[in-house]
Each structure stands twice: as structure tokens, then as C-alpha cells.
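In this view, the complex is presented without one of its protein chains, the others remaining in place.
The first chain written gets the first letter, and so on, giving A and B; residue counts start at 1 in each chain.
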Amino acid sequence: MRVASKRFLCFVTAVLVSGVALAGCNFGSAGKNDASPASEGKQGEASAVKQVLNVSEGAEIATLDVAQISDAVSSTVLNNINEGLFRFDDKHQPILAIAQEHKTSEDALTHTFLLRDAKWANGDPVTAQDFEYGWKRVLREVGPFGVFFEMAGIANADKILQGEKKPDDLGIKAIDAKTLEVKLDRANPLFLPLLPLAPFLPQNEKFVEKAGDKYGLEYDQVLANGPFVLNDWKHEQSWQYKKNESYWDAANVQLDEINVYIVKEPSAAVNLYETGKLDRVTGLTSSLADAYKGKEDYQKVATPTTIFMRLNPDVAAFQNENIRRAIGMAIDKESLTDVVLNDGSIPLYGLVPAAFSLSPDMKDYRVLNGQLNKGTVEEAKTLWQKGLAEIGQSGLATSMIVADQEYMRQTSEYLKAQLETNLPGFKLKLKTVPFQQRIKQEKAFEYEIALSTWGPDYIDPMTYLDMWVTGGQANRMKYSNPQFDQLVAQANKELDPRKRYDILLQLEKIIIEKDAAVVPLYQYGEVILQSQKIKGLIWHPSGPEFTYKWTHME
Amino acid sequence: MRLYFLKRLGVMLTTLFIIATVTFFLMKLLPGTPYSNPDKLSEQQLASLNQKYGLDQPLPVQYARYLGNLVQGDWGVSFQFKGRLVTDIIFERIGPSVLIGFQAMVIGSIIGLGLGILSALRQNSLFDLGAVTMAVLGMSIPSFVFAALLQYYVGVKLGWLPPGLWEDYSYSILPSLALSVTVIAAVARFIRTEMLEVLTQDYILSARAKGISEFGVVWKHVVRNSLIPVVTMLGPMAVSIMTGTLVIEKIFSVPGLGEQFILSIMVNDYSVIMGITLFYSTLFILVVLLVDMIYGILDPRIREKWGEST
Partner (left out) sequence: MRTLPATGTSPHEITDDLFVHEPVAAEVAMEVAASAADAPWKAALKRLGKNRGVVPAFVLIMVITVLAFVGPLLTPYTYDGQNVAHSNLPPKISGLGWLGFDGLDSNGVDLYAKRNITEAHWFGTDEFGRDMWTRVWKGTQISLLIALVAALLDLFIGVLYGGISAYYGGKIDNVMQRIIEVLVGIPNLIVIILFILILEPGITSIILAMTITGWVGMARIVRGQILQLKGQEFVLAARSLGVSNSRIMFKHLIPNAMGPIIVTLMFTLPTAIFFEAFLSFIGLGLQAPLASLGVLINDGYKGMRLFPYKLVIPAVMISLIMISFNLLADGLRDALDPKMTK
């Protein structure tokens, strides 16, 4: 027995030692940050402020393989370590980057780009071949963002996605090392606004092939040609950028170092902000937001995620326009966003969110179209009674599927109370389901009302509009209006930006004001705390979240 | 004995096989796809992705292929973190989980045993009442509340320890403390109850009668004989705590395994779900085996069972 217990003790010790040893290998090296020669060099100069930015992200980088990415976190990293033909400026408009000149043919089908003398971080020049290889590789690897080539209208992209042609048939060709020619299937006003996005980045063939399966999985398995290089990446913990000295525009890059920490809990992020570990935190919950209201680092940011209700036309009552309109008007959206959610969200009376798209005359889409289908509870009641009379019912008992996210649940609780109080005879049953299940049920029309969300693919109102064409894959409520379909097709051809924007404004009016087909609720907002020291940090509503190129600390 | 353990090993592999099989098929019943942005995928894209990853094959074929790879030591690659090996993901994340879990178990067991033993020896005293109340509070208030309080007061207000992230050893202390609350409560409650029982047993009376010192009686006889329920409970608890706890890891931004599992299930990351399930089950089965062995050490009367089965 004595021997046995000794053995047991030995075992415990072994577990202890191995446990600590195992765990020990995963700590980051904390001292590393301050020892960087770059930041010391800057400190010696006139400015006493360290050009170091510390921020947080809510999730780990999924991958840095250009062909595989599909999320905002990864896009953001690529946007800052790489550069394509164009990049976004502070107004989210495409500006020349690796391309120093852009020529368009008469018919707007052939685009020729002249590349500037830029270098990869390993010393190789950035060539037209890198673009040709990179774009084709995205399609070869069946990348999730392959559809962007179709959206951009690049020749043969649609057929490649259908499997009818090979990726090598894509309409891109390196004329010589510095000249790139891109052919389009159709004249496309969306071509340039898409170019700064991740799938259109160049890829260095030599490097990619050498990295093989590991490409984009570790900090030393990516090759930079942008303002920053990735200096470190501890999975699920943090990653670190350093200034890329070999970047063609390095003279205009001021930050020496950016540390990004993964923090998943907003209250934890706020605590880290208070201790000075972070310079910027996002996603403050209602109660935290209230606690910081009025402080100078408090900001509200309207994100482009929209929340709305899909009404399944298989439910007879939802074929009645008055009933649909009444549902929209019966909800006090202001109280929902300002009191119940209180997280920076703002009410939405349309499909396209505010602070997202500017017209060619630099006016906000939302301001131009105004608040559609806004009414009072009294109007809602009248429409409701009228609608009920038309369909010969005395009330409506229906259900709504809701994804199991916190703000969705809150929203649905509020909607239930609003609709049942303001529309006599309305009974709403809430069904909480996992997110994936909500999508599945929407696609299969196994719902009556769905509390849905939509985020943009690119920065143009069309990303919220063309989903409603007849038979569109994201339509999911059998919405069909020939006039709408025809206008979408027209907008996709219209090269005059002003005329096109007019069509885009009309489209929203048709679906919301005229047909009252969808019930928009609000656009998701975020309350952030941002240190006063940060200047020139650019936040984009779609694609990459941030551009750090022009950011500096004061 | 050796035969017994060989047999146990065979049984263990069978158990794992059953778990793997059931989990595989249940998992495939989950709605949705393993690809990111399910909201945006078109049918066309979905089809080509399924083809690329072999998910267009019938389920039994997929299952056979998975098992085949598994036998060769290939656990597959993640869908969510595209291309990263499942084994890499598990072994990178398990370290921090094990460290805070282990520390929580050690702190929890020491404090819990101390509290429990003392309060059993002074049954119905004020100390006892206090200890019981504390233990009850420890189990009825969820650990995220303690975690949030520790983070805010010790981490931010006092600034003694880092309130989050994972950079050096000091970052592991607050999460370990927050996690230990439950362990303290459980250990204290169990040891107290069991000691109260043991204290009334005849052999304790006879040990006392033999003139063994009070300390000797308590330590050698009472505590040792009271450990059975504590060990029964601590074993599986250690597995679940050391393989990661969602809430604590999230609050303190610890890069552990706990959150990964839930997330993987939510996004249908098939290979990671299977990997973590098998990893966790293996650990659990090993610990159950270990607990059975410890029964024998703690109470030789149980050991006869092993002889019985050989």
C-alpha cells in the first residue's frame, strides 16, 4: 500500500511537471515589444510619442491565404500587409496603389494597368505576373471569394465558377512585367470599387509554391508588399505588425508597430483599456456604453449590418400589403435602438444603411432616400384593421425564427411586445434556433417570419439591393417585381455614376415604399472607446475593417 | 494485473470507437455547412466546395475515409481556420487550459480540504456554519461572476495582476483563482460530509482507544477514508476543467480549448469537433481508470475486484 501511494505521488508530480511544461510553451514573450530597434530609434528623435498602436480583435485570423479568406479579420490583416492595384482611401473610394496608371478602352471592356516599382518584402519586384497568378489561383483553389471575379465582371469568371471553363481562361493577362491587362464580360461600374478587396491582391508564385500547405498559416508564411509586415502571430492570442521599410510609400507610413490582441469579451476589453493595454476597444454592451457616455473617448459607430424581418408569402396574411405595412409601422424602432439595445444601433427605414454609401455628389444614400414607410401606431392600426378585413380574419397568430445571438433575442422580445400591443389580435411566437438553422429554414421557406441580418460584400448600395431580384439566392421570400428586376439589370450596365445612383435610389423605394415587402428594423451599431492619441485611423464599412497606413499616434 | 489492463485497453479502444461513430453521424445531422458565410453561399459554390472537400460523398464513405485517416494518425484539417491541422489546434490550445485548470485544482483542493476538514472537526461551530455557507455560495453563484469581480477589482482597480490576455505566468493567476471557487466548494462539501460519517465508525473509536494521537487518527484514518467521494468527483472534474472552460477563458482572453469546442460545433467544423471529442473522451476514460485504481489505494478492500476480473 505504501508503495502504491508513492507511485501515486510520483504520478501526480509527473502530471504537474508536464502540465506546467506543456502550458509554459504557449506564453507569448512579453519583453519583445519594447526591445524593437525601430521604436527606440523613433523615440530618440523629436517626437516623444511611441508610434505603437494597441488594439483588439474579437476573433482569430482564419487564414492569410489570399485564396481561402472570407472573413473581415483576415481581410484587415491582408489589407495592411499587402497591396493590390488599388486601395481604399479615407472615404472608402478606390485610389491607385500598386498600379500607377489605369487606362480604360472605349467600350469599357479592357482595362490596362501600369504597375509602379514596388517590392515584395523578400526583395522580389511586384510584377504583373504576380496578379495573373494570384487571381487565377483564387479560382483554382475554389476560394470562397471567387465570386468577386464574377461580380467584377471579369471575362469568363462566371463560366469558371460554373465549371464550364478552366481558371486559366480568366480574362487577365500580364503583357510584360509592369503591364497588366484585364478583360471584362460587360461594362461594369462595380469593377473599380471591388479592386482593393482581398481576392484581387497579387501573390508571389515562388513564395506560395514553396510554402505549400503552410501558406498563410503562420506569420513567416506570408509575404508582404504593403505598408506593414507581420512580425509575429500567436494563434488565438495576438499578432504584431511592423512597418515595412521596403514598401514603395514607406515615407508616408508613420506607425512603427501595431499589436492586435484577441479579446472576446467586451467587458474584458474595457478593463484592458482602463489599464492602458489597449488604445481602442469595440462592441461595448449597453451597460458599459452607459458607463462611458459623455467621456471624450466614447464614440458611436454605425456598422453596415442591417437587421430586418422577412415575411414568408406562403402565409396568406403576408400577401396583404396593408398587413405588411402595418407591421413595419407598428414598431417603435427608436425605443428599440436607444433604450432596449442602447449599443450604438440606429433605426433603419430602408434597405441600405446610413454612413455606408455616398452618391457621386457626396451625399449619403440614406439621407437622399429618407425614412421610407415610417408611420405612427395609429396609422399602423388602421392599416392592420383594413388588411384583416381584406383577408377576412380577426387576428393573426404567427411565429418568428430568431438566431441564438444575444442582440437578436433582445430584439425579438421587444418586437413581440410591440406587435402584440399595437396590433390588436396579433400573436407572435418566438422560436430561437442556432444561426445555421435559421439560414437553412429561410432557404427552405420553413418559416413564417424570420429575423434576418445582412452585411455588405462591397461598398455600394447594390449589395443590399440585387439580392431581391426574382429567384435571387438571398431573396428567400419569393419577392418578385418585374420592374425591380429590370431596373437592377439597367443599373448593372449604367456607366454614368449619377444616373446609376438614381436607379439605386429608386430600387429601394420600390421594395420598401411601394411594395412594403421587407420590414427593416435597424442597423447594428457599435459603441467604441478610442484613445485621443490615435489619429487618422480609417475604418471601412465593408471588406477590410481598417487601414493603418495613414494612422499615427500623438 | 497486466492482463486486466490489457483488457481495459481493448475495452477503451472499443468505447472510443463507439463514441467516434455516434458523434460522427450525429454531427452530420447538424444543420448547415462547415464553410464560412453560410448566409452568402450560392448553391453553385456550395456544390463545388462540397466536391472539393469530399462532402458530396455518401456518409458511410466519408466516415470510412475519416476512420482510415485517423488510424494513420491524420486528424484532418480545420474548416474554420482553413488548412490548419486539427492536432496543431488542439495542442496549441490545451496548454493554457491545462495550466489554469491544474492550478485551480491544486488551489481548490488544498483550500477545500482545509476548510472541509476543519469544519467537520468542529461540526456545528460558527466556523462550520461559515465554511458551509461559503461553500454553498461558491456553488450557487456562477464562476463568471467571481471572474468578473476579480478582473475588475484585482486587475483594474488594484492593478496587482493583469486583468486579461496571456503573456507570462502572472496572466494565469486570476483565471486560476476564479476557476478554483467551484473546486473549493465541491471539495469542502464532500470531505466534510464524508468525514462526519467516518468519524462515527467503529474503527475510529478503536484507533482512539489504541491511544493514537488525535492528529494521527484524523490524518491517517478519517481523512484517508473520506477521500473516496472526493476522488470520484475530482477526477472527471479535473478533465472537464483542464480541457478548457468556456466562460473563464473568454472573460480572461485565455487562448484555451474550451471556447474552441463550442465554436466548432456552432460553425460545423467537422474535423475539429471529432478531434476534440476523441481527445476529451480519451482523457476522460483514462481518468476513470485512474480513479478506479485510486479507490484501491485508498481502500484496499476494493482492490479485490481486480482479482475477480482477471
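Note that a contact is a pair of C-beta atoms (placed from the backbone, for glycine too) under 8 Å apart; a residue touches a chain by one contact, two chains touch by 3 or more.
Nothing here was measured: the structure is a model prediction, and the numbers come from that model.
Visitor: Which chains here would be touched by the one that got left out?
Guide: A, B
Visitor: Pick from B:Q51, B:N69, B:T133 or B:S213: which residue touches the chain that isn't shown?
Guide: B:T133
Visitor: Using the document's definition of touch, tell me which of B:L85, B:L115 or B:I273 contacts the absent chain.
Guide: Reading the full complex, the residue touching the unseen chain is B:I273.
Visitor: Which of B:L46, B:L121, B:L161 or B:V288 touches the chain that is not shown?
Guide: Considering all chains, including the one not shown, the answer is B:V288.
Visitor: Any idea which of B:M27, B:L55 or B:L290 touches the chain not displayed?
Guide: Per the contact definition at the top, the residue touching the missing chain is B:M27.
Visitor: Mind pulling the chain A residues that touch the left-out chain?
Guide: So the residues of chain A touching the missing chain come out as 267, 285-288, 290-291, 332, 335, 339-340, 342, 402, 404, 406, 409-410, 412-414, 416-418, 421, 429-434, 437.
Visitor: Residue-wise, where is chain B in contact with the chain that is not depicted?
Guide: 11, 14-16, 18-19, 22-23, 26-27, 29-31, 124, 129, 132-133, 136-137, 139-142, 144-145, 148, 152, 186, 189-190, 193-194, 196-197, 200-201, 228-229, 231-233, 236, 261-262, 265, 273, 277, 280-281, 284-285, 288, 291, 295, 299, 301-302, 304-305, 308-309
The criterion applied here is as follows: only the chains that are shown with their structure count from here on.
Visitor: Return the distance between the CA-based centres of chain A and chain B, expressed in whole Å.
Guide: 36
Visitor: Please give the residue numbers of chain A that touch chain B in the complex, ascending.
Guide: The touching residues are 1, 4-5, 8, 15-16, 19-20, 22-30, 60, 62-63, 65, 68-71, 142, 144, 146-147, 161-163, 213-217, 234-238, 261-265, 267-268, 271-272, 274-275, 277, 434-437, 439-440, 453-455, 457, 473-474.
Visitor: Which positions of chain B touch chain A when the two form their complex?
Guide: Residue positions touching the partner: 30-33, 35-45, 48-49, 52, 80-84, 89, 92-96, 98-99, 102, 148, 151-152, 155-156, 159, 162-169, 171-172, 242, 250-253, 255, 259-260, 266-268, 294, 296-297, 300.
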